[in-house]
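For this view, one protein chain was removed and the others were kept in their places.
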Amino acid sequence: MISFESDYNNGAHPKVLDALLRTNDEQTLSYGYDRFSSEAKEKIRQACDSPDAQIWFLAGGTQTNATVIDSILHTYEGVVCVSTGHIATHEAGAVEFTEHKVITIPEKNGKMDADVLDMFMDEFLHDGNADHSVYPGMVYITFPTELGTLYTAKELDNIYNVCRKYDLPLYVDGARLGYGITADGNDITLPYLAKHCDVFYIGGTKVGALCGEAVVFTHGNAHPHFFSITKQHGALMAKGRLIGVQFDALFTDNLYFDISRHAVEMAMRMKDIFSRKGYPFFVDSPTNQQFVILENKEVERLSKNFIFTRWGKYDESHTTVRFVTSWATKDSEIDALEKVVLSNE
Amino acid sequence: MISFESDYNNGAHPKVLDALLRTNDEQTLSYGYDRFSSEAKEKIRQACDSPDAQIWFLAGGTQTNATVIDSILHTYEGVVCVSTGHIATHEAGAVEFTEHKVITIPEKNGKMDADVLDMFMDEFLHDGNADHSVYPGMVYITFPTELGTLYTAKELDNIYNVCRKYDLPLYVDGARLGYGITADGNDITLPYLAKHCDVFYIGGTKVGALCGEAVVFTHGNAHPHFFSITKQHGALMAKGRLIGVQFDALFTDNLYFDISRHAVEMAMRMKDIFSRKGYPFFVDSPTNQQFVILENKEVERLSKNFIFTRWGKYDESHTTVRFVTSWATKDSEIDALEKVVLSNE
Amino acid sequence: MISFESDYNNGAHPKVLDALLRTNDEQTLSYGYDRFSSEAKEKIRQACDSPDAQIWFLAGGTQTNATVIDSILHTYEGVVCVSTGHIATHEAGAVEFTEHKVITIPEKNGKMDADVLDMFMDEFLHDGNADHSVYPGMVYITFPTELGTLYTAKELDNIYNVCRKYDLPLYVDGARLGYGITADGNDITLPYLAKHCDVFYIGGTKVGALCGEAVVFTHGNAHPHFFSITKQHGALMAKGRLIGVQFDALFTDNLYFDISRHAVEMAMRMKDIFSRKGYPFFVDSPTNQQFVILENKEVERLSKNFIFTRWGKYDESHTTVRFVTSWATKDSEIDALEKVVLSNE
Partner (left out) sequence: MISFESDYNNGAHPKVLDALLRTNDEQTLSYGYDRFSSEAKEKIRQACDSPDAQIWFLAGGTQTNATVIDSILHTYEGVVCVSTGHIATHEAGAVEFTEHKVITIPEKNGKMDADVLDMFMDEFLHDGNADHSVYPGMVYITFPTELGTLYTAKELDNIYNVCRKYDLPLYVDGARLGYGITADGNDITLPYLAKHCDVFYIGGTKVGALCGEAVVFTHGNAHPHFFSITKQHGALMAKGRLIGVQFDALFTDNLYFDISRHAVEMAMRMKDIFSRKGYPFFVDSPTNQQFVILENKEVERLSKNFIFTRWGKYDESHTTVRFVTSWATKDSEIDALEKVVLSNE
């Protein structure tokens, strides 16, 4: 069995693991005050071309979203996202657990539209009942989205302009950021991203680390007590070096982007295979997640050799499935997929 | 200016006020252990034909919803309601404040459809990601709905059957319960309601009281520490008698229903006036709230003499407005409305 | 049976009830935007000599404490109070329910000592683990305290100075404020109080109202979204006039202080009776709550004729009991107490 189930089915990229090995015996301060974390942060600042950025390392995506959002919102405020947003669907209510509502607006291919956001805010502010509603206190988007799609630089700029118009901090969830940055046709770079949002995170768990996400407050705007807030959320690691060392490795010699590019290339091979077979796609994704619409019996057939996710029922006889690649995906695995998909047995 | 803005623009019904006056000098126990509260509860039990019902008096609707829902849900669960549900829209996130998500499903004329609920639950339970989602822990509906519409007895029965199928307690928000019970064509009685849900509340604030809602756990199913939970929610009144006395009055000699019937009659006169003028309705409401679609200049014209709510933009040239009646609405006020609406000046 | 159990065993003072009666038929805006609330606020501003004060009416004490405290604290902060503070003991965890810790420091006769607070803050800020602890974000005291004791003007000034030294807003819970202001020997006036804290509340429920507390942000420092925060806490009344009308009455012709002075006079008669009998007091209270140490069999004896609270076990053979007076306490009731206490039967 070959797994295309997710980008977190393997351990760490060998270079990341090697860094943990090399640094293991050095005695350091705890709680993220170690020199590895400091060096990793500096490398990230440089990669983002953001000397004033404040960077924090947390362990996982849901934890990061809940902690960042709770650090920004006032008690009476909520976070705006599209209906397919990860915080609205698959985080088990972690945001509501911090007492904040996730306010959803319609999506298109998993993306937020700047005009839809603008109209939502305009209507909210003109609604006589606004004071009886949850106040929109920030905006959350994902890059790539949950469907693997990407915003263009222009689209991100438009959203950020609407956010500034209404004084709403913009937060970009980059759980799979690398796969977006390195996708064909993408025109958003790390420095561009850092200039077009208030806070984002660089996903490590899904891009070659054992765990870890790097939160980037882009312009010195982290809450002054963010340390205590992470502790309160159970998100502070005693051995903070665990994440610092990994990000230091990921941001040395472009490893983060090499990993990402490899996975995207594997995904593009996969996409080509499905296309040649004539399978329709649920959405056109240029990143490491591919959503294909399969006849149910084809789902059964492929399941004999491959692990992948049944994303949802498409219609009575079809299912949308998800195939994911990662740093660990091998050409030989895609070859195997190709052989089975294109054959008729 | 005559106000049709809401059913809480006046004080209490004279008989309610009179009861407060008559009982004022009697010394009682506090926190709801007074004899007036006991007597009121017994009268409500009888009106509901539910000898095992447990009854609690709280001060207002949002407080009641948050307290009841939080007393039922486990930490990881959410409450299912339609997208127009009051807890999803106009309670400032009071449910999320208790750490629970409000899970919305589509509505029709403000109502939940049993089949839609059934399909939602079926899909949820078959979703491989269910454990990463907020678990639906109970169902919330309103009677009448936020749009003044009513469930039939059969529709309520269908919803309750789906709830029992999935072991979901059903909670009915009756902020305007009286206006539903006494509406023409309604076939839901208090005893029927009590047998077709797990908990509901009988709204006092909007039906003649100064404040107060009576929560009815229909079959001995209140949380054993509901007292402490109300205290924790800031919902416990030191002078609990304030609400007990009022409900005692409301449930003496059918006052609650007389008040409600009067308001519905006034609303039906109003509805007739708008119909004669040819105004379309946003929804067909048999209760004390009437939603009419007016040309914007007609909104301006009526605003010179009447207070009512601009509910929302209908299209570029039309607005949906809401007119509400109450115990205090006088025939002469409806006469005045009739005169202005039917005239062309 | 005569009850000295609490100051909320009766209804409202007749003049308060009369005001509700007189204003009942007037149609008003809801949610506290009625003219009675406006007028009451203006009268309170004048009584406090604080033209910039922002005033909000809430229904009860626990609700008020939780709402005010949550509106002031950031997510990672807690509220400092003495170990006997009401929020630390008898509010069922309403503050923790808003996710904030109640940080307790030692008390003396129910009072906070400015030096103890100063030392606590000094140690906290010099503790290397401060970032792992709950940050003290504000200070809470009660006036009168839970034991009926009072701060002198000088003591309050000292506490407020420490608060300002550490930039901690000071909040004074005045559930029984009137009984403190009108006590013999008290040198704190409403204007003095308003100048020596950031927010306090004037208790209505325990001083002649049916319900209601007036929160006074003393210098324009209420949260700009306090309205939504009260809604989110379930603390917003649809018929806000209910509390506005009552406070309008309480602050007309000195009623609030007349009520309070009467109760204190009754309490002083009571204190004299216990003193003459030679009973020791648990604490020397100049206000409407008297804490007496009685032999257990004396507790039994007095219980035949009077209702009062067993406050706590004093030692094997003695119990601390609490007697409370209110606006409704009659001279004849104190006479009856005198007769029984001083007799030996």
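All chains are identified by letter, namely A, B and C, in their written order; residue positions are counted from 1 within each chain.
The rule is short, and it goes like this: a residue touches a chain if its C-beta (ideal position, glycine included) is under 8 Å from a C-beta of that chain, and two chains touch if they have at least 3 such contacts.
Since the structure is predicted, the reported quantities are computational estimates derived from the model, not experimental observations.
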Can you tell me which of B:Lys15, B:His132, B:Arg269 or B:His318 touches the chain that was removed from the display?
B:His132
Kindly state which of the options A:Ala40, A:Leu236, A:Val321 or A:Ile334 is in contact with the chain not pictured.
A:Leu236
Of A:Pro14, A:Pro191 or A:Gly220, the residue that touches the missing chain is A:Pro14
By the contact definition given up top, give the residues of chain A that touch the hidden chain.
2-3, 5-6, 8-12, 14, 17, 20-21, 23-30, 59-64, 66-67, 91-94, 97-98, 205-206, 210-211, 228-229, 231-239, 241-242, 328
Touch list for chain B against the chain that is not drawn
70-71, 74-76, 98-99, 131-133, 135, 225, 227-229, 231-232
Across the whole complex, list the residues on chain C that are touched by the chain not included here.
75-76, 78, 89-93, 96-102, 123, 127-129, 131-134, 309-310, 312-313
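Please note the rule applied: only the chains that are shown with their structure count from here on.
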Chain ID, smallest distance between chain and overall C-alpha centroids:
B
How big is the rotation, 0 to 180°, that puts the C-alpha atoms of chain A on those of chain C, in steps of 5?
180
Over half shared numbers or under half: where do the identical copies chain A and chain B land at their interface, same or different?
same
What chain is the most remote from chain C, judged by the mean position of CA atoms in each chain?
A
Per the C-alpha means, the centres of chain B and chain C lie apart by a whole-Å value of 34
Could you state the distance in Å from the CA-based centre of chain A to that of chain C?
50
Cα-centroid distance, chain A relative to chain B, in whole angstrom
42
Residue numbers in chain B touching 2 or more other chains?
91-93, 97-98
